[in-house]
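Please read the structure below before turning to the comments.
Shown here: the complex without one of its protein chains, the others still in place.
And then subunit A:
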């Protein structure tokens, strides 16, 4: 048996050396779920992932990139769009969630259509209303591109342009997208700039009492699928997790979203039905509807939903606004230009 060492590419010679990127787990976060050893982020892998993220070639018409729907200023959501529109302006039926702290998540999309970040891009690329492509085709397009030939050879030891390295590069980019520098983070870590106002503190206490059983940990989600009592929209009839599991017990259950940067991610909920945080809190207070899969936490003491006075709602919103992380929203490492 002969093992060939990493053979130098035959046509050109590069002197650039790749280097590992440091991934720091914020002290108030749980351990990452992503296996960083299987795909350790590197300088060039990350750069390649970023380039791919913003490249329209990943779609059939050449225009729709991941970044088209996931805009940094809005914590990588599709601002102003209830339903993200993609290829040929076809409209999907789901609201674009934020991309942040993906390395700490175990399920992706509103219904958990995949449990591995690496494999996630297959969904938008092959979805006929999003990018309308095949992964194989995308890889072939990249293979024909001189620049990408160079980028892949720098980023990966085997230098190959294939699905494995393509998905690894995109994942390296998303793994590095950590948001943990909001005013709230500074408060819990006792760092400078972490002084909460009385109203924000009151909001935090209310949040801990009424919201944190689902929006738990400093990721503000427990990663589970739950029905929070939204009245189903008969025109969409989106059954949520049932779509993936095939189980009627999962009807209308959606992934509990993280609330980081929530000030910037309107509209809200899986179908983007609410335009403001006040509308969300009005819903929790008085809009929750009963059904067989309604989460028991929202049906206590014969009352549906979560009782909230106006001043309590205002305090919770003031607290949620402390989750805005301007460092993340303006971080040039992640920006398109």
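The criterion applied here is as follows: contacts are C-beta pairs under 8 Å (C-beta built on N, C-alpha and C of every residue); 3 or more make two chains touch, one makes a residue touch a chain; residues count from 1.
Definition applied: contacts and distances are computed from a predicted model.
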| item | value |
| --- | --- |
| Options "Nitric oxide reductase", "Autoinducer 2 import system permease protein LsrD", "Copper-binding protein MbnP-like domain-containing protein" or "3-isopropylmalate dehydratase large subunit": UniProt name of the undisplayed chain | "Copper-binding protein MbnP-like domain-containing protein" |
| Candidates A:120, A:220, A:254 or A:274 - the one touching the absent chain | A:120 |
| Absent-chain contact - pick from A:48, A:69 or A:139 | A:139 |
| Hidden partner chain, residues of subunit A it touches | 35, 38-39, 106-107, 111-120, 122-123, 126-128, 134-136, 139, 162-165, 167-168, 171, 241, 243-248, 250 |
